[in-house]
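For this view, one protein chain was removed and the others were kept in their places.
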Amino acid sequence: MGIKSGEHYIARIDEANPNVWLAGEKLAVKPSQHPAFRGLMRTQAALYDMQGSDEHRDKLTYWDPELDQPVGLSYLQPKTKRDLARRRGMMQTWAERHHGFLGRSPDYMNTALMAFSVSAPLLAKEYPEYADNVKRYYKYCRENDITLSHAFIQPPSARMTSFLQSLEPPAAAHVVERTTDGIIVSGAFYMTTQGVTAEEIIVFPTPLPHLSATDNPYAFVFAVPNNLEGMTFVCRENWANADSAYDYPLSSAMDEMDTLVLFDHVKIPADRVFLYGDSFMVDRWMRECRFHPHASHQILCRVVAKTEFIGGLLECIIETMGLSTYSHVTEKSAEVMAMTETLRSMLLASEATAAKDRFGSMLPNPDILYSANFLYPRLYPRLVEILQLIGAGGLIMIPGEKDFESAKGSELEKYLRSGSLDAKRKTALLRLAWEIGASSFGGRQTLYERFFFGDANRVASRAVENYSLRRKHMERVAEFLNIDSASIFQKG
Amino acid sequence: MGIKSGEHYIARIDEANPNVWLAGEKLAVKPSQHPAFRGLMRTQAALYDMQGSDEHRDKLTYWDPELDQPVGLSYLQPKTKRDLARRRGMMQTWAERHHGFLGRSPDYMNTALMAFSVSAPLLAKEYPEYADNVKRYYKYCRENDITLSHAFIQPPSARMTSFLQSLEPPAAAHVVERTTDGIIVSGAFYMTTQGVTAEEIIVFPTPLPHLSATDNPYAFVFAVPNNLEGMTFVCRENWANADSAYDYPLSSAMDEMDTLVLFDHVKIPADRVFLYGDSFMVDRWMRECRFHPHASHQILCRVVAKTEFIGGLLECIIETMGLSTYSHVTEKSAEVMAMTETLRSMLLASEATAAKDRFGSMLPNPDILYSANFLYPRLYPRLVEILQLIGAGGLIMIPGEKDFESAKGSELEKYLRSGSLDAKRKTALLRLAWEIGASSFGGRQTLYERFFFGDANRVASRAVENYSLRRKHMERVAEFLNIDSASIFQKG
Amino acid sequence: MGIKSGEHYIARIDEANPNVWLAGEKLAVKPSQHPAFRGLMRTQAALYDMQGSDEHRDKLTYWDPELDQPVGLSYLQPKTKRDLARRRGMMQTWAERHHGFLGRSPDYMNTALMAFSVSAPLLAKEYPEYADNVKRYYKYCRENDITLSHAFIQPPSARMTSFLQSLEPPAAAHVVERTTDGIIVSGAFYMTTQGVTAEEIIVFPTPLPHLSATDNPYAFVFAVPNNLEGMTFVCRENWANADSAYDYPLSSAMDEMDTLVLFDHVKIPADRVFLYGDSFMVDRWMRECRFHPHASHQILCRVVAKTEFIGGLLECIIETMGLSTYSHVTEKSAEVMAMTETLRSMLLASEATAAKDRFGSMLPNPDILYSANFLYPRLYPRLVEILQLIGAGGLIMIPGEKDFESAKGSELEKYLRSGSLDAKRKTALLRLAWEIGASSFGGRQTLYERFFFGDANRVASRAVENYSLRRKHMERVAEFLNIDSASIFQKG
Partner (left out) sequence: MGIKSGEHYIARIDEANPNVWLAGEKLAVKPSQHPAFRGLMRTQAALYDMQGSDEHRDKLTYWDPELDQPVGLSYLQPKTKRDLARRRGMMQTWAERHHGFLGRSPDYMNTALMAFSVSAPLLAKEYPEYADNVKRYYKYCRENDITLSHAFIQPPSARMTSFLQSLEPPAAAHVVERTTDGIIVSGAFYMTTQGVTAEEIIVFPTPLPHLSATDNPYAFVFAVPNNLEGMTFVCRENWANADSAYDYPLSSAMDEMDTLVLFDHVKIPADRVFLYGDSFMVDRWMRECRFHPHASHQILCRVVAKTEFIGGLLECIIETMGLSTYSHVTEKSAEVMAMTETLRSMLLASEATAAKDRFGSMLPNPDILYSANFLYPRLYPRLVEILQLIGAGGLIMIPGEKDFESAKGSELEKYLRSGSLDAKRKTALLRLAWEIGASSFGGRQTLYERFFFGDANRVASRAVENYSLRRKHMERVAEFLNIDSASIFQKG
């Protein structure tokens, strides 16, 4: 069928009717009718509708000759720099609709699945059936415009060595039984974002514990619909405020619910298993499939849009409050401008210096992308801090829509106005800044950006270990000092 | 009557029945019954009850010989270092009850009023009746244990020069009429914290505009009950969550509502007016009354308790999650420890180096206290950042009390536990960290600490302009270089 | 004649024999024989020799059809993105020879002069003779490969308002007399770098004071040889150490002497005057000639090379000392890598998003370049700090070449070696790190990068005021909130 509409998206999620628990109760209504999901689903529906619109279709899709239909462009394997530019055009168009607040807009997982699929040859020699499963699944998702989420983080108890070494069965997810029909899995995954509002979920835990056995029950990769028997999504506290777009311009539309996914003897069909038992191969595939560079290209499109949006908001506040003549304000404007231009430059340069990889992909430059992954968890909190420093008390003393409509509205209008902008519109700017800078929604966004790709050490190691220019720069120093560079690298 | 009980406190607030608007509606119930005020009022009631308890009475009160009753110790003018130590003991006892989250616990304004009263001699020569009013009001509040708030920030529109220069009447608060009974005031004040949950309010705006006339209608200081005709409190959005102390350990008990106070032709009785018309004297009194050092002593007691509490929380999380062996975690622990010990040291040293001022007060050292005022707005956000960096995803994926009580509770218990601490108690630590580090309540706390005593420039200027050792340190350099220090100070 | 050789360069400087004072004495030998200039001049000679070498000629020069000779590529006006890439190739080739430590390698001023020349049309309508002078001078310099420096900063006394308002003649440089042969100038300029080791100097002070008269004696732009009668160069303290390339690998070769230039009734020939008397036009030309973007493109080439070199050195030390397994070291490596990749990306992206300007130049993107100008004064000191943190005590306890050659050399060799690298070579790495991180040479480099393009406020203002995307990002926010963006910009 190719691309789906927003209506399709909502209908499929509602029909799937996954087992969702929120605030201690099983969800009794369809997701699209619940305030914790309603706003987000509308926003995602709008993204899908853009794919089919005359205005955006050419930018957001490409023609699948086999299917003879347009399909989502984020499924496209980039083979040329032009492909990368097209992918960027697609991802930016969506990102400028959700302003970067959706970390799991559908193009993220589409891109991940594309990376898994094009790297299937890695598996083909030893596990031809798994390689086929991956490629078939990719085709299925692309042709049906499936909305995906993923799960890979083990819950705290699974990571505690003491537990794993004790006699009791480890809390880490594992295969309970293998049958001819597939594998049966039990366990939990921590923090699946958009678990409820996606149709399917790809599961690829880092194998824990690292047993040497070939039938390691902790080593597997698979994909399943969200509503298989035995699957449960337990939601975190809801921070969406669906009621007023004026009061909550962001959380009424863009709060991605995070969930804990529980698997209780879930049967994974054989054709949905992408790897099993070989913990070495799971690690290798995840490390070599180039998921990280491809996904980082998407992330960078997203965070550019987010930074531009917050920068724009900051300038609106500065302009409205008449702060632009203060030198300490100008310095903060320049700092945000420099962040924005840095990230934009890295995005463009990652494409300009892309190179073909062994899977035939034109791979955007990992040196640059991993550097951006390292930077953004430091830049985003500073962006929020600057918003707090400029917004100041204006982010605390915020009336809402009902206040302006009340009998006291005219007095609020009189005292809270600012230059030419009336109080209600000025307050709209401040409420937006508050949602980003000081609300529970904003708090989650800050945490999310801090840890998007793992903790600081992991992100730093990934960058440094893969840095292709390290040796070249070292050799330049060795040559300058007339030292044989080999002697620097020889281990004593 | 002397000190009041918690019951008295609640009864008086409820009886006063001020005109309060929240979320577009006039408050229809008594404050103590409304979820936005209930938790806070209980906490404040507990503070007042401590005053009368056998355990704390001696520490929290002193004997008023005239009244022949104990009164609140924060009303005490410190005349010796021992008095300062007693005041500290009192303020720390309360702060360790509310852990520093109440910026306006009653001792703050009691201290402010004490400073105003002991500096009344400044006014006595030119305005003997005003000086008497101040002293009488202080006596009244001390003897009746009145709970106070204050208002002094002009709303944005009042600060816009363009408005003030236009023909329309300025939006700044001003005296509309002066009668034999007192003055009649109209205008608004931005961000009165605890306006609703105090009995009276002291109003002392920085005079705007600075007209040279002696009858400057923008220059005044007065105090009034919160329920005079024509007064309205418009609340910001409510971020208190009164329902579950487990889910919201802080915001269920300590969210101080901020309000915009509107005065519409409010009659201020003559004996409640402390200054009127003389903008020079308003400025001078505020600058010379030593409100800032006395209040800063109270603030420092408060922020020491807050920093210790958050530091303790951080260590609980580190211990529970088994993180103490990571060097980057140890460095953060050391950083928080250093913050704590810095602030504690400054508190003690401000007393050890206190000196008598012209009002007979033993004044805690302003050099040290203004330095602490400058530091804390930088330290607190870093404290929050460290909490985010250590808590990580644990601050996002937080279930609540109902989740643990639900059918899924046992699975949460299984997967979210950590070492010896069960999941529910471990989650209690994380929810507390979330409230401080990533919730709307926490966002307001961060903004509040950033701007407690004005923006960074103002706080820096206050510190530098009053630095008593500046010249001494400069002279040491001049002497070292054999330069006549006078030549450095002479203006060209 | 086109490009010159290193020999030519040295001969011309020595022949010019400018009036130079150093450490209280007039220079008694030729510059190339003095330890303060010798090393630097050799390095610059090597740069010129590269222009003529078979290996580099094509990369460093372009064919001047009129002259029928190759000329320096940094004189080329870029008209296409390919031209920008060629210019970058040239500038990087030189920068990778001096590793970015020469802030005034000849391509810097060549680029500046190119910008002045291509913007001469700005002057042509009102001052056709000045426009011709500029273009003729550019041709002269290009065809003769003239080495240039410049002067534009007024000394402190000139900037003191009190002096300028007094009756005594202001200390700012000014035209004393205008004759038919040209203008006669007296005054001083602060901090002309490489004043002694260049052939000519372009002078363009910001006009001070800003008199309204058309014959403003403080408003002028001109260029002169360094040895005109009445010109004196007073050097700062010398920090070059010419004696041992082992001990001082950088300062023995790359210390650019800064000078105070004194003009005492110097006669500027009429054909060397580019503007006179019209302070408005001086300001306008400097602001609109696009000197800043063109120069920033050169600067970015330079700082990329410098950052790569210091990053390479850091990795050599980490590798040699076996520190790469420490997580806090990896984080620093990642930070330096991210700096490097950020700057490289900005360089490439400034070209990819270049656009034609009204002078026919393909202008590299000022948004990006001004952002880089803002960032580098913050990044470079951090780079130095990281070098200090990693080098630690190794940067203090540094023996020199003579120590290794002495009777104690074998013991130093025994105790200071490290893994496979012997002590002398390991110490060479540390001495290089010391020169950058803790020596007087390094101290000047840090100051130089901090203030390369003015103080932080000036650089921030230039960036923010010229930011072409500011309005676009603000409009995105306005649209999101349904606010008419015009109302945000209207002034109240």
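Note that the chains are named A, B and C in the order they appear, and that numbering of residues resets to 1 at the start of each chain.
We adopt the following convention: a residue touches a chain if its C-beta (ideal position, glycine included) is under 8 Å from a C-beta of that chain, and two chains touch if they have at least 3 such contacts.
Everything numeric in this text was worked out from a predicted model, so none of it was measured.
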item	value
Among shown chains, those touching the left-out chain	A, B, C
Full-complex contact with the absent chain, from B:80, B:244 or B:353	B:353
Option touching the unshown chain, where C:11, C:46 or C:234 are the choices	C:234
Contact partner of the left-out chain, one of B:67, B:124 or B:421	B:421
Option touching the unshown chain, where B:53, B:80, B:214 or B:327 are the choices	B:327
Sites on chain C contacted by the missing partner chain, in the whole complex	21, 23-25, 153, 155-158, 160, 162, 171, 188, 190-191, 232, 234, 236-237, 247, 258, 260, 262, 321-322, 328, 381, 385, 388-389, 391-406, 408, 411-412, 414-419, 434, 437-440, 442-444, 446-448, 450-451, 455-457
Positions on chain B contacted by the hidden chain, ascending	96, 99, 249, 308-309, 311-313, 315-316, 319-320, 327, 330-331, 333-335, 337-338, 340-342, 344-346, 348-350, 352-353, 367-368, 371-372, 374-375, 418-421, 425, 428-429, 432, 456-457, 459-461, 463-464, 467, 469-470, 472-478, 480-481, 483, 487-492
Contact set of chain A toward the excluded chain (per top definition)	160, 162-163, 326-328, 331, 492
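Here is the rule we go by: only the chains that are shown with their structure count from here on.
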item	value
Chain centroid nearest the full-protein CA centroid	A
Chain whose average C-alpha position is farthest from chain B's own	C
Averaged-CA centre spacing for the pair chain C and chain A, given as whole angstrom	42
Inter-chain centre distance, chain A versus chain B - centres from mean C-alpha coordinates, in Å	40
Set of chain B residues in contact with two or more other chains	160, 162, 328
